[in-house]
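Every protein chain of the complex appears in place save one, which is left out.
Naming follows writing order (A and B), and every chain is counted from residue 1.
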Amino acid sequence: MSKEAHLKRKLILLLVFGLFVTACGGTAATTTAPATATTAGEAPATTAGGGTETTAAGAGGMEDLIAAAQAEGTLTTIALPRDWCNYGGVIDTFTEKYGLAYNGLAPDAGSADELEAIRANQGSTGPQAPDVVDIGLGFAEPAKEEGLLQPYMVSTWDSIPEDAKDPEGFWYGDYYGVLAFEVNADVVENVPQDWADLLNPEYNGAIALAGDPRVSAQAIAAVTAAGLANGGSLDDVEPGLEFFAQLAEAGNLVPVIAESGTVASGETPITIRWTYNALANRDANADIANIEVVVPASGRYAGVYVQGISAYAPQPNAAKLWMEFLYSDEGQNLWLDGYCHPIRYEDLVANNAVPQEKLDRLPDVEGAVFPTLEQIEAASEAITTQWDSVVGVNVGG
Amino acid sequence: MTVTAAPTAIETPAAVVTPAKAGTGSKVMAWLILLAGIAYFLTPLIATGERAFRAIGGTFSFEAFRRVVSDPEFLRTFGESAINAVLTIFVSLLVIVPTAYWVTLRVPKLRSVIEFITLLPFVIPAVVLVFGLIRMYSRPPLAILSTYGSTRVMLICAYAALSFPYMYRSVDNGLRAINVRTLTEAAQSLGAKWPTIIRRVIFPNLRVALLSGALLTFAIVIGELTIALYMGQHTFGPYMSNLVRNFVAEPAALTVLSFAMTWAAMGIISFLARRQPSSKPKKAV
Partner (left out) sequence: MTSISEVGGNRPPPRTWNWVGIVPFLLFSTAFLLGPAAILLVRSFQANEGGWTLLNYRQLTDPQVLEAYGLSVRISLVTAIVGGVFGFLMAWAVIYGGLPRPFRSLLTTFSGVASNFAGVPLAAAFIFTLGRIGLITALFGFFGVELYQSGFSLYNFWGLSVVYMFFQFPLMVLTITPALEGLKKEWKEASENLGASSWQYWRHVALPVLLPSILGTIILLFGNAFGAHATAYALTGGTLRLATILIGAQISGDVLQNQGLGYAVAMGMVVIMGISIGIYTILQRRAERWLG
């Protein structure tokens, strides 16, 4: 070929060399994953903690599990924001207790993206492959059916309520919260106490959902909950849609996504979020705004999230140890610190494993209803398809 | 290229301005445009700044800024992104400049195909791209995404691809402004070979275009979020998005700071680009 091609080739080689040097020298500053992490990824197949062991007992007991996990060295998670259910505290305690490094991917990822990450990373041992996922209940069965999860039953398996786990151990509920109003009391004088209050004209332009009802589980739950308070049920979400249509028409509902920041700044002074998110925000922004969290008097809707271990987890033992920790009394209590009701709540209370002051910090969620998988799917279907036509906020232009 | 300069009415203006200066009418218009532009651009930034200074405690304070700056991750991630950006610029230049040159000179028929490919990054969603990359390079025989470092190289190559629309368009505009064909012929008649032509004739004349492309690329890499997120890279984008989720004042302060720092970086790049002694942007060789 021509000289130009030769020069190009030389330049490219130079560049590749330069990139290579960067690659070798560029070990992450924050994830201190030891070099053995990648080789240890293949090891579990031969140790007791391999993919076929579904209980800690089967894996040779907790001690062996800890050893195997430490040999792997790192845990990679996805979609775990530090301020969600006090995951920050959970992570810190876990890493300190067992000496593992922690690699947290995409804290804001949605459940669909979490599963896509598992799918795309099949066979990968790199730091971008997640070991565990925390997904919405509606994704649990599809994930299992697609073979994205591997089964594992923690030692406290029996104290997890039956309807919150997969009998074969592929997925298991982790915590729940109830939908509440998060209100910036500096901006809003009369804090609404129930769904009907929201229609009050004094809240004109003040209410925003914490997500797009066509994609966000939290927003869909809000619609269903509104329906519960207006004559609907978990199987019939029409009243919920109509309620929001009324809100939109009255101008109370604005087409903006509310976030912790927008509530605290007063841009969207009223929103509807899970109790744990609302309460965490209240604490985090206490020096900026006076935020009140009110669980509505009627229409109390509880939402469950679900844990699972990736079928292709590069560090399966670390993943299992993580699960053991999450479902231990200690882990469950840490979630409680984040205002989440851990799934073993009843069991913990029965055994007096929860300090009284923690119990007192929790809002009263008496009478909250838990939808089943089928009800969630049906509600999602109805709301995502009908939102535009029934509520259809006018966007102009 | 012939110049069609036939005024329809021949006027002899009372004051024939010397060619180098702009007429007062032009100047006034220029100032108006500039002021309008400044008003448009600065207002949102001022509003953000106002939030940053005011938000904590309701009085004027540097608290939000202090909180951001005292986080060591702030500078570290910015630095990592900046390095990524510089490397991306090099890769992008290396791929695009010879290609644009070749298309202009030798295969103009393939121009639309090339332009279509360079515009594809706009219509491929970032999540699709990142998972596609992970998918392609996680399994043998192409299993190269096994460490943070190798993933970082992949990231840079992906960013270079993302910069194609901007880099190509800048370089193409630059090539149109210089008479590539004539320059090449002249250089060849003087006995220059291709590498010399590209290095000493084309590149110097494309300096402005390359600067534009480089600045645009730098901006893209600094703020990129989705790909870095799912590749587990600890760069500036993920850092910013994490902060923005939760707080009120810090994001505003962060926006102002990152804007200022990126602007400074742009200034440095721009300064370095103009400093070359052999550069005379508007003159052809």
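Please note the rule applied: contacts are C-beta pairs under 8 Å (C-beta built on N, C-alpha and C of every residue); 3 or more make two chains touch, one makes a residue touch a chain.
From a predicted model like this one, the values you see are computed outputs, not experimental measurements.
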item: Selected from A:Ser155, A:Ser216, A:Asn230 or A:Ser328 as touching the chain missing from the view; value: A:Ser216
item: Hidden partner chain, touching residue among B:Ala64, B:Leu216 or B:Met231; value: B:Leu216
item: Touch list for chain B against the chain that is not drawn; value: 1-8, 10-13, 16-17, 19, 21-23, 25-27, 29-31, 33-34, 37, 40-41, 43-48, 50-51, 95-96, 98-99, 102-103, 105-107, 110-112, 114-117, 119-125, 127-133, 135-136, 157-158, 160-161, 164-166, 169-170, 172-174, 176-178, 181, 184-185, 188-189, 193, 206, 208-209, 211-212, 215-216, 218-220, 222-223, 225, 240-241, 244, 251-252, 254-255, 258-259, 262-263, 266-267, 270, 274, 281-282
item: Those residues of chain A which, in the complete complex, touch the missing chain; value: 1-2, 8, 12, 109-113, 116, 136, 138-139, 142, 205, 208-209, 211-212, 214-218, 220, 254-257, 261-262, 265-267, 377, 380, 384, 388, 393, 395-397
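The definition used in the following text is that only the chains that are shown with their structure count from here on.
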item: Distance from the mean Cα position of chain B to that of chain A, given in whole angstrom; value: 36
item: List of chain B residues in touch with chain A within their complex; value: 51, 55-57, 73, 76, 80, 83, 87, 90-91, 94, 98, 127, 131-132, 134-135, 138-140, 143, 145-153, 156, 193-195, 198, 229-232, 234, 238, 241-242, 244-249, 251
item: Residues of chain A touching chain B in the complex; value: 2-4, 6-8, 11-12, 15, 18-20, 22-31, 33, 38, 76, 81, 83, 103, 105-109, 113, 116-117, 119-129, 259-261, 264-265, 281, 284-285, 287-289
